[in-house]
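Omission of a single protein chain aside, the complex is shown with its protein chains in their original locations.
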Amino acid sequence: MLILTCPNCGIAAEETELSPGGEAHLHRHGPGSSDGEFEEYLFLKENPRGVHFERWRHSHGCGKWFHAARDTATLQVFGTYSAQTTEPPQHIRDAITAARPGWRWRDFS
Amino acid sequence: MSTRLAQGGRLIDRSRQVSFTFDGKTFRGHPGDTLASALLAGGQVVMGRSFKYHRPRGAVAYGVEEPNALVNLGEEGRFEPDTRATTQEIFDGLVAESQNRWPSLDWDIGAVNSLFARFLPAGFYYKMFIHPRAAWKHLFEPFIRRSAGLGRAPRARDADRYEHFYAHVDVVIAGGGVAGLAAALAAGRSGKRVLLVEQSGHWGGRAVVDGARIDGKEAADWVADAVAALDAMPNVTLRTRAMAAGVYDHGYVLVHERLTDHLADKSGLRQRLWRVRAGRIINAAGALERPLSFAGNDVPGVMLASAMRDYLVNHAISPGDRTVIVTNNDDAYRTALALHEAGLIVPAVLDARPVADGELPERARAAGIRVETGRAVVRVKGRSHVTGVEVGLHVGEGSVLEEIACDAVAMSGGWSPVVHLWSHCGGKLNWDEAQAHFRPDPERPPLGADGTGFVRCVGASNGHLRTGDGIADAVAGAAWATGADAGKAPAGEDADEGALMPVWLMPQGAGVKLRAKMWLDYQNDVKVSDVQLAAREGYESVEHTKRYTTLGMATDQGKLSNINGLAVLSGALNAAIPQVGTTTFRPPYVPYTLGAIAGSAARETFMPLRKTQMDSWHVEQGAEFEPVGLWRRPYSYPRLGETVKDSVAREILNTRKNVGILDASTLGKIIVKGPDAGRFVDMMYTNMMSNLAVGRCRYGLMCNEQGFLVDDGVVARLSEDTWLCHTTSGGADNVHAQMEEWLQTEWWDWQVYTANVTEQWGQIGVVGPNARKVLEKLGGMDVSKETLPFMHWAEGELAGFPVRIFRISFSGELSYEIAVPAGQARGLWDAILAAGAEFGMQPYGTEALHVMRAEKGFIMIGDETDGTVIPQDLGLNWAISKKKDDFIGKRGQQREHMVDPLRWKLVGLETEDGSVLPEGAYAVAPGDNANGQRNVQGRVTSTYHSPTLGRGIAMGLVERGPDRMGEMLEFGAGADPVRAKIVDPVFYDKAGEKQDG
Amino acid sequence: MKRYSVFAIAREGLRYHQGWERAWRSPAPQKRYDTIIIGAGGHGLATAYYLGKNHGIRNVAIIEKGWLGGGNTGRNTTIIRSNYLQDASAAIYEKARSLYETLSQDLNYNVMFSPRGVMMLAQTQHEVRGYKRTVQANLLQGVATEWIEPARVQELVPIISISGPRYPVLGAIWQPRAGTARHDAVAWGYARACSEMGMDIIQNCEVTGIDRDGDRVTGVQTTKGAIACDRMGIVVAGHSGLLAQMAGFRLPVESVALQALVSEPIKPCLDVVVMANTVHGYLSQSDKGEMVIGGGADGFNNYTQRGSFHHVEETVRALVETFPMISRLRMLRQWGGIVDMTGDRSAIISKTPVRGVYINCGWGTGGFKSIPGSGWAMAELMAKGEPGPLAAPFSLTRFREGQFIDESVAAGVAH
Partner (left out) sequence: MAEATTTVTVRDLGAQGMVTLRGDLADETLIKAVRKVTGLTVPGQRGFRRGKSGAVAWMSPDELLLLVPEDKAGSAVADLDRALDGQHHLAVDVSDARAMFAVEGPFAREVLAKCSPADLHPDSLPEGEIRRTRLGQVAAAFWCEGDGIWRVIVFRSVAGYAQALLERSARDGAVGAF
């Protein structure tokens, strides 16, 4: 039963107040994209055993979306941050590096 | 035969009597008795029958770990099976019944199983009942099912109430023994929020029974003072009869509290499930004593030494005049001494160890008790109760040196820390050679959200079996949990104890005949020989052995049997115990009711039910409701003597002939506003919405990124920068969430605000040829087709109500949808009904709505769509903008399979004889596919009897359907397939003349 | 190997069962095999079994990280049914179900397949339409299902409350020859048969790398050393993504936790399997007498085999309302497994970008019931290098083409 702190309203919300939204920092591929890119966008999700970035919505709360950096094997939470970002901010990356030196996720490290 | 002694019993109140029945026989006990202690007091040693062999069994333990003494408790709405007699406190009028026996506890037919025991070894059923095939289901399995199971199945609905309670604390402490109390005192002084829970009804745990001393006081007095001190701390919450059931990730702890199970008065709340969020968790759950594996260790009268002591000290229970003690450690001598001091006879202490010269053995000898070292119980004599033991050398093979007559046996194989809460979230264990048990590995705790350990075991649950060590460990644990200095630990003193000697088989060299009578898992009848068989057959992993033999899978979840079984397995595999490993502990620590898990979500609060402002009116009209999402909507309004089928037909005909009224309030209504709102709605809908003129309405389609149609509805432009999007009733919340998701996570630089105003507005459909007359009679607005043409909307006052009127039609008839602030919706509804009376107005429900839209060839989300259908399949290309270079779903619709010319497309279907096509029927095509399935070329998506046309009508998706008008298709298979013709999906008013009235 | 029978039991009984042999050998790995199956769960073992039985390929090693059958095979609610809507699903699940019918005899190991019947309750008009459509589809797919009215539901399930209050039972889709089997026995039975065919089951052997020569597989690196092979099947459910990564390709799967629980055992009171998808719960009673309860899966990636309690709460809440008599029963044990979910929630049985590597995954919540069919189809694919009709629709390329096998379209979403 996860607890994630919503960066929008500051509440340490428990899982039942939140809705999971899948992989974070997806690049939307619309018309003009190749079949491969479109498949990548919709289906080829990151599924790591370890550091993962994902989207959550504080649905039973302020209603806002946010990002979380989490370990899928230990459920350790490295931090939460704004949904209005295209990549994890440095302080989150540093927090991860402190706990998981040498981590990689997609092109991020 | 057991009985109650004239003196003693620290928990019982002899001044009062409590009367209850067991198997119909009346017993008497005292307040403070458990069902087990009261039955023992009444000489009832046999309390149940085992699962597989139906052997007679008595209580072997004192608490939650009891595998044998399980009963059916209570009656009717308060009947429950499998209740532990050892934890159920008695109250006046308690009714209990023994289980798993027929016709009676003493004469159980099922006991024949035990005659064949040697032919029913572990996993026997995997090896037999294979032939003939049908026999398993019809013969063998029914027999096994009947003889398995334990208690009776309840029949009645639960008469009790349950609730949840969410608590957020800094520290949860599980266990109210002296370690838990010491930890709570230290943690409490730090000022942190502390919750201390104890599963039994009493504080103090073992120390008060074993007569330890703390800070120079009797343990009992120290405990009383500690509880008083804790009670006085505002930041500390204390609970008895509250069991810490499980530890979940991120400090989530479930605590099961029993409020009335021990009372005769059941009027109050029965149980409460605490859903606790804790920063740190201290597990002070103590340790459990292990049985010894000797032949006949399951005969009623054989008991754990500590349990016998508990019954004696707490309830003044004599297990019998003569009790033999058998042990591999010093602690069991406490039982010998207690029995001796109570004036009972201890013919001998049989100690497997070569030497026993610790303080306790010496005290026993000094008391004149015969202590035999290097000795073992070879076999217990007696069947339904102990009559004696055969004694031999522990290092021998079981030759009998002597027989000792006795009526009880107290056994102790050492102690195992209760590490469940530590293990639930992955805490690892180390094997402690000296004490022969698993204890928490402080280096590998369960990790919390911050990546650090969030559970710590203290006291006996951390392997500190001595009072002094345990308390010191607990206080250190409190310091860890609070991050504050915990101060000096109270000093605990108890007798010095010599080393234990691991004994997994007694006697050591016991042959196969004896091993087949040594029980490991009492309830499931798993014996030493079974575990050895599993190992021999290659079920070497401890999980394999457990599952193959069912060891540890009984209602005690292996509390008594896991370690002994594991040791036997490691012996059979010639591997060290830690190499063999241990099985995973899963919540709950002790089973608790499903009712408590459901909590208050029962009956009227089971699930939310969304109601419109007109709901009470619908009820008064005797409407049949149907659930739509969480809403309920009138399905139809049958009148007296009318079937629902009749009333649906009547509602349709009347609406088409006169005028109908529909409660459309559940329709989703979302406001989209801002400089970029037009651009945004263009992305959300397949068609162009930005160029919609203010005052106009347009039907729109919403797809997901896959391109599949997910919602539809009418969009109205309210002002330059504001659109009102109507969605399906079930879809409003999803659509709004989708919009917010795109705005917050993809186009956050766009200036758009949305608001879901679905519930702000009641919405009333006035539909039919007389609709305009009704509105004109209500007055206040010009609703003529000139001022308010089709697909326009207007704002104004209708009969004094502030409204928005939308000229839209889902039935093909002249139709006004009137939005009014929800608070005034019922008022307007009544006004419309009054005005409509003279024009033959009648309400209609969702089924009439569905039929009328089908007659008109309009699609319905969820009928024509199912998550795999794109708008192009439904001939809705006109609603898909060619001009826009992007919208949600556009790319998805360009994929290979989506542009396949062979996709099934929407058509109308008409049976030759006018009958109604079967729901969901498929149109067959010639031949079978490669998997031998009949080929198909289409399917029915909606099918109804049309009262308007007096025949069956249907819509369906058919391969190249629109190109095959007039073709006949065969639906369904088997004897009589139904033939139907492909026709235009618009069955009624093709010209569209009706919508203007 | 000694055949199992009542006579063997009797004979052994007389000598206290001292003469039983190992059910399967426990060999050290050889340097190379024709074929390596990664994952000794039900699907992996079944694949190996049918490779040997149907295609004569017996130089096979089945490599298992932990103990055989220790993953989802031993963690599910043992439901077996084939009342699926889409042709592709109905075909493979019905193949599996029909193989289950004779599995005990085929394996000479009693897997206790019990065709006690499975019903899925329709509690909304939408579900009524969805299930009636499924019955129509099943009719043409050769799957024996029928639509039954509430009265029949009550007759088959005396303990159910069909009148609601919240979601009255409007009927059900009923498959009389669906049922349950003893999950561990399925893995053990296949393992014993594979071992008897001379295949090596290598437990406690974790794959640490997959060797390639260009785009062709040559073997695996394991904690027990390198093992060469020409052909490899990856059949590891929740860990498929990780293995695919080692092999050098990506999979459209996400790993989530799925939970189940059992009550304390009671005397028989429920003979059939009941699924209620509107309220996300299903219930059956094991031969031991435990009420076996399953519910929904978590919505986020998770490898811990620990699900979130609120899913248990939601399921129990719904079942207590639907079967009021279970309220006073106690939860004995709860547990979780890691299931791999694909984009359309249907499985993948397919060739991969790496020549010689075949993948079988994505069974999501429906793994156990499909084991024999899945193994049958996977074996055919691996033996021939091309999918047979059972496997063909489950290819890895369907996501790109948009050719989904979507079962959620009928109301029957839960497996």
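Just so it is clear, A, B and C label the chains in written order, and each chain counts residues from 1 on its own.
FYI, a residue touches a chain if its C-beta (ideal position, glycine included) is under 8 Å from a C-beta of that chain, and two chains touch if they have at least 3 such contacts.
If you're wondering where the values come from, they're calculated on a predicted model, not measured in any experiment.
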{"item": "Visible contact partners (per top-of-document touch definition) of the missing chain", "value": "A, B"}
{"item": "Per the touch definition above, residue among B:T387, B:N734 or B:Q751 touching the missing chain", "value": "B:Q751"}
{"item": "Contact with the hidden chain (one of B:P347, B:P821, B:G867 or B:P977)", "value": "B:P821"}
{"item": "Per the touch definition above, residue among B:R383, B:K611, B:R679 or B:R696 touching the missing chain", "value": "B:K611"}
{"item": "Residue among B:R272, B:R309, B:R586 or B:K994 that touches the chain left out of view", "value": "B:R272"}
{"item": "Residues in subunit B touching the chain absent from view", "value": "161, 163-168, 193, 195, 231, 237-238, 268-269, 272, 275, 277, 600-601, 604-605, 607-613, 630-631, 671, 673-675, 751, 753-755, 757-761, 821-824"}
{"item": "Contact footprint on subunit A, counting only the chain that is left out", "value": "8-11, 14, 16-17, 59-64"}
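Keep this in mind: only the chains that are shown with their structure count from here on.
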{"item": "Whole-Å gap between the CA centroids of subunit B and subunit C", "value": "22"}
{"item": "Between subunit C and subunit A, distance of the C-alpha-averaged centres to the nearest whole Å", "value": "31"}
{"item": "Sequence positions of subunit C contacting 2 or more other chains", "value": "304, 308-309, 400"}
{"item": "Junction residues of subunit B, two or more chains touched", "value": "248-249, 252, 706, 892, 895-896"}
{"item": "Interface residues, subunit A side, partner subunit C - complex", "value": "1-2, 15-16, 19-20, 22, 35-36, 38-39, 42-45, 47-49, 52, 54, 72-75"}
{"item": "List of subunit A residues in touch with subunit B within their complex", "value": "1-3, 14, 21, 28-33, 35, 38, 41-42, 55, 57, 59, 63-65, 71, 74-77, 83-84, 99"}
{"item": "Subunit A-facing residues of subunit B, complex", "value": "248-252, 277, 447-451, 705-706, 737, 740-741, 744-746, 748, 885-886, 890-892, 894-896"}
